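What follows is a structure written as structure tokens; I'll ask about it next.
With one protein chain removed, the remaining protein chains of the complex are shown where they sit.
So that you can tell them apart, the chains are marked A, B and C in the order they are listed, and the count of residues begins at 1 in each.
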Amino acid sequence: MDINWLKVLGLIITPIIAFFVGVTYGGLVRNITARIQNRFGPPVYQNFWDIIKLYSKKTSIHHGWMQHLGPVFAITASITSLYFIPVLRDSVLFSNLSFSGDLIFLIYMMVFGSLGMAMGIGQTGNPNSAIGVSRGLSMMVGYEIPFVLALVSIMIQFHTTSLNDLLAVQSKFTDWIIFQSPIAFITGILAFLGMMGYKPFDVPIAPAELASGPVSEFGGKYLALMQTSRSIFTFAKLVLFTDIFLGGAGDFGTLVVKTFLLYMIPVLTGIVNPRFRTEQAIRFFWKWPTALGIIAILIVVW
Amino acid sequence: MLEKENKFSEQIQKTFHSAKIEIKRSKRISVQLRSDLIPPFLSYAKELLDFKHLSHMSCVDWLEDNELELVFILMNYETSIQIIAKTRIERENAQFVSLKKFWPQLETYEREFHEMYGINFEGNDRLGEFILEDWNNKPPMLRDFDTRKYANETYYQRPGREDAQNVRETVSKHSGEEVPEFAKKYSIRNIDDE
Amino acid sequence: MVTPNINEKDKLRIREIVENFARKHSLWVLAYGTGCGAIEIPPTMTSRYDAERFGIRGSATPRQADVLLITGYLSTKTLKRVIRTYEQMQAPKYVIGFGSCTINGGMYWDSYNTINALDRYLPVDVYINGCMPRPEAVIQGFIKLQNIIAEGKGNGAEKYQENLEWYRENQKKIIHNWQMPDYNW
Partner (left out) sequence: MISIPALLTLTFAAGVLVFIIHHTIPILRDVIAITAVAISGYIIWQLSGTTSSVQFSVGTFSFNWGVTQYSQLFALLVAVLSFFALLYSSAFMAKRDRLGYFYMNFLFAIGAMYGIVYSQDLISLFFFWEIMTWSSFMLTIYCCEEAQSVGLKYFVFSAIGAYSILTAIVLIYAGLDSFQLTDVFANFNSLSLGIKITVIVLLIIGFGVKSAMMPLHVWAPDAYEKSPSPFTAIFSGALSKMGIFGIGLVLFKLAAGQGFYPYVQEILAWIGGLTALFATFYAVFQTDAKKLLAYSSIGQLGYIITGLAIGTPLSISAALFLTIMHGIFKSMLFLAVGSVYYRTGTTNMNEISGLIRKMPYTFITVLFGIITVSGVPPLAGFAGKWMLYESLIQSNHYFLVVIIFFASTAAFLYLYRIIFSLFLGQEEKEIENIKEAPLRMVVPMIILSISTLVFGVFPGLLLKPISSVMKYLGDFQHPWETSVLFNNWGNLVDMNTVITSIGVIFLLALIFITIKGYKATRYVTTKDIHTSGEIPTENENLTYAVDFYKPFERALGSVLKPSVDKFFTYFGNLLEESFEHLRYIYTGNGQTYAMYVMVFLLILFMFSELIFNVAL
């Protein structure tokens, strides 16, 4: 078999780019939060120091081999779901494996990581972690519904479940799906708020009450790997939403602009909002976003 | 002027003849009782005189009289008069009856006094390790327990405190100002003396 | 028990320099706030004296924390918890004694129930004097700790590991019924 070395190169450098962009975004978020709170805030590259420091911790403990595997599951899910998303429009280098997967596969691939992570968290035996997992899974049931409604409405509107086809239909600026079906976009963004896990939907990791919840037993290299996969996963989700709604990007400049603007939506929402309780969050997702999603589908059908 | 206080004191005197009652000032009545009269007195004050509120319970160590004094401070909401009921008990293996049936919060006070003064309250089943963890010495709040001696032989005393033993002398030494006469007799003895 | 290597020679390798630089710039603080000094932590962390400028961040659990900040006096009861918390932290880990009480007992120097010198029981990297030290002093102390780390001298964990018997002896002198698990990071 002949190996397309360009693709292999893309497979290698895409996670690295995603890591750097994601970590930088994390630092930016901390800085912007600080500025809004009238602080100076940490430098933009702060999260790099954090991750390097965590990797250079000299000792680390685990409560069993399932906890050892948890971060591995997480990073596997992050990088794999990144591979199946076309990072740049029609570029051989960055459309990694996006031709052999589709949206429904992606929805499930994204769950893979959190499920494996939940296994690892479960073995720590920390009650706080278990409470956090129970809250997180319950909230996932909440925001998956509007997410799926939005995706289904778009799938039946354009008769495809493949991201590349969705990119193909949004060739012009006016063809962006955010303009073609704005209600689906609103629904998707509301679900996106829950996905990113910033306030008001950060009850699973509530640091004050749960001792940082699920990750409270993870330190050193395990926490470092989790932070890495979290950065990559953030980038993957942003690129996914950009591809679906904002017409993807032709070059990295556009990509960075679009993803950053998209990222600011949950971040700014989070900074100025208090925290929902779990059941409040679930009911929120089951009220307006679900109604909007149904409206979006109805609009498409008729 | 003090008619309410007098009224209360007369009622108490009528009921408890042995009580030594003294009206300290307005809204302060001090009642000295025998220790076996404290439970009836508290119930009487609570139910009949309507002193529903237990402000405080405390304990005083009268080392010279070889007695411990228990002080209950009750309050009446209407007149906001406070009754200070005192009683003396034996100091060696002190015994008293638990009064938590009158005010449940007394249980916590009793646990503390059991730990700090070694008083044994019968009827309180939660007497035990309360604040001091694995304390194996005599109750620390008794006055014949030498706190500094215990601290010196238990904890490491970092050197360099000596010059701070008498703050005024130190200040004067550093800043040349001379110490007033009255301050001389308050000078604390040095650690190295004992 | 494997003892992480101690850099005996002053000349650090480039990797260690990078690592120490990262450690210096990201200090996750586990504040043990039973003493009166805990009131000084909120102003240090929040907008007035924004400690996050230096990468100093609060941490909720000892597994992720780098700095154990002891704010004020420690009674024999709380000392046990503090030792447990310190032993659950992951090396390299640093201790900051905060306030006079951790240095020499402060105003509780002759109390029957508070320890006087924290460094007899835990390897303290930096002491912050004062009763209480103001937030500027706290940040000053953190910067001192950062310099210590950058010079590669922030090896309190190794110190604790090596002189474990001495520390245990002191600790057991205070804590009579010693029912603690062995030191496992």
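Structural remarks
We adopt the following convention: a contact is a pair of C-beta atoms (placed from the backbone, for glycine too) under 8 Å apart; a residue touches a chain by one contact, two chains touch by 3 or more.
Nothing here was measured: the structure is a model prediction, and the numbers come from that model.
Judged over the whole assembly, touch between the missing chain and the shown ones holds for A, C. The hidden chain makes contact, of the residues A:60, A:95 or A:227, with A:60. Note on the undisplayed chain: of the listed residues A:34, A:211 or A:246, the one touching it is A:211. The omitted chain makes contact with just one of the residues A:23, A:51, A:87 or A:133: A:133. Although one chain is not displayed, chain A still touches it through residues 55, 57-64, 66, 68-69, 71-73, 75-76, 79-80, 83, 97, 100-102, 104-105, 108-109, 111-112, 115, 118-119, 122-128, 130-131, 133-135, 137-138, 140-142, 144-145, 148-149, 152-153, 155-156, 159-162, 165, 211, 216-217, 220-222, 225, 277-280, 282-283, 286, 293-294, 297, 301. Hidden from this view is one chain, which touches chain C at 2, 4, 61-63, 80-82, 84-85, 88, 91, 179-181, 184-185.
Heads up, the rule we're going with is that only the chains that are shown with their structure count from here on.
Distance from chain A peaks, on a Cα-centroid basis, for B. Between B-C and A-C, more C-beta contact pairs are found at A-C. When every chain is reduced to the mean of its C-alpha atoms, the one closest to the centre of the whole protein set is C. Chain A meets chain C in the complex at residues 30, 34, 37-42, 46, 48-50, 52-53, 56-61, 207-208, 210-212, 215-220, 223. Chain C contributes residues 76-77, 80, 103-105, 109-117, 120, 170, 173-177 to its touches with chain B in the complex.
Of all residues in chain C, only 4, 18-19, 21-23, 25-26, 46-47, 50, 52-53, 55, 58-61, 63-64, 66, 90-92, 157, 184-185 touch chain A in the complex they form.
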